[in-house]
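With one protein chain removed, the remaining protein chains of the complex are shown where they sit.
As written, the chains take the letters A, B and C, and residue 1 is the first residue of each chain.
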Amino acid sequence: MQPPSATIEVLLFAALREQAGWARRRLPLKEPCTPLQCWKDLQLGGDTLPTEIRVAINQRFAAADTPLIAGDELAFLPPISGG
Amino acid sequence: MQPPSATIEVLLFAALREQAGWARRRLPLKEPCTPLQCWKDLQLGGDTLPTEIRVAINQRFAAADTPLIAGDELAFLPPISGG
Amino acid sequence: MDNNSGIALDLALCQQDFDPHALLSSWEGNHRSAATAVFLGRMRDRSLAGETLLAMELEHYPGMCEAQLQELAMHHSSAHAVDAVLLRHRVGRVQPGEALVVLAVAAARRGPAQRCCQDLLEAVKHQAPFWKREITAAGRCHWVQGNTPL
Partner (left out) sequence: MDNNSGIALDLALCQQDFDPHALLSSWEGNHRSAATAVFLGRMRDRSLAGETLLAMELEHYPGMCEAQLQELAMHHSSAHAVDAVLLRHRVGRVQPGEALVVLAVAAARRGPAQRCCQDLLEAVKHQAPFWKREITAAGRCHWVQGNTPL
């Protein structure tokens, strides 16, 4: 059995969540792993990250090639429309 | 007796009013006459209009060499400090 | 009042202390535009030179002052194509902490509302005939020389 810490949590929001049909998923961490690799593995839309999609790791904006570590919370954010 | 229309009214405000010791004066109109000429005649402070003093004729900003006509309301305005 | 352009201008001088929030609440509640920008200025309790202030006398040029406010508000509200402008400006004797000016601009978008509010405030500060005389706690009086820097 894999230790529970060797996973990451992936979150989707708004239009991305609706398109994928899910909001939150726990993934086993295959090191080395990056947000871009997760995007591809989860088949969220092609082999590159669309320029309008932003990445957050542990609730902070991050680059798509940031190495992920066990326990990270990864989120894909469609274009923001607050205010 | 001069007809009452052949005069102008001169108004001073704020620091200018305090320095001169009066707020409003009716002057006989010596045509041709300008705000600058009135400034000198009334001995409000030298032979030129200080750059910080603005002129209003009939409650609108005007140039110091605008010809005055009978019945005009002429005002000398020290630096504005509203808001 | 509405001018020819259909922009609602509500401009007035106030002889007495007023509650800017009660005023804004009632005015803005009638418009409920998507974007409203507001500036509220209150009397400071110290002069720029650091003296404690007891009060301020706000002198204006009656007639010209109202006409200038109307003209400046018409010009800037048309230039920015906003929906409505509210302006109140104190005259007379003011105590520290009291509202001196409240300016609100309602528009369909935030950019025009904010830019019109800023531009019209600068215009009022430099083009409307108001003069401030500060009265210090030590009993000195002096006319404020122009406006504080932006």
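Everything that follows uses one rule, which is that a contact is a pair of C-beta atoms (placed from the backbone, for glycine too) under 8 Å apart; a residue touches a chain by one contact, two chains touch by 3 or more.
No experiment lies behind these values; they were computed from the predicted model shown.
So which shown chains sit in contact with the chain we cannot see?
So, taking every chain into account, the missing one touches A, C.
Touching the absent chain in the whole complex: find that residue among C:A12, C:A34 or C:C141.
Hidden-chain contact among the options goes to C:A34.
List every residue of chain C that touches the chain not included in the displayed model.
Looking at chain C, the ones touching the missing chain are residues 19, 21-22, 24-25, 28-29, 32-44, 97, 108-111, 113-114, 117-118, 121, 148-150.
Would you write out the residues of chain A that touch the absent chain, in ascending order?
Residue positions of chain A that touch the missing chain: 11, 13-15, 18, 56, 59-61, 75, 77-83.
To be clear about the criterion, only the chains that are shown with their structure count from here on.
Between chain A and chain B, tell me the centre distance in angstrom, where each centre is the average of that chain's C-alpha atoms.
One centre to the other, that is 74 Å.
As a quick test, compute the distance in whole Å between the mean CA positions of chain B and chain C.
Between these chains, centre-to-centre, one finds 27 Å.
Check each residue of chain C and list the ones that touch at least two other chains.
Chain C, residues with two or more chain partners: not present.
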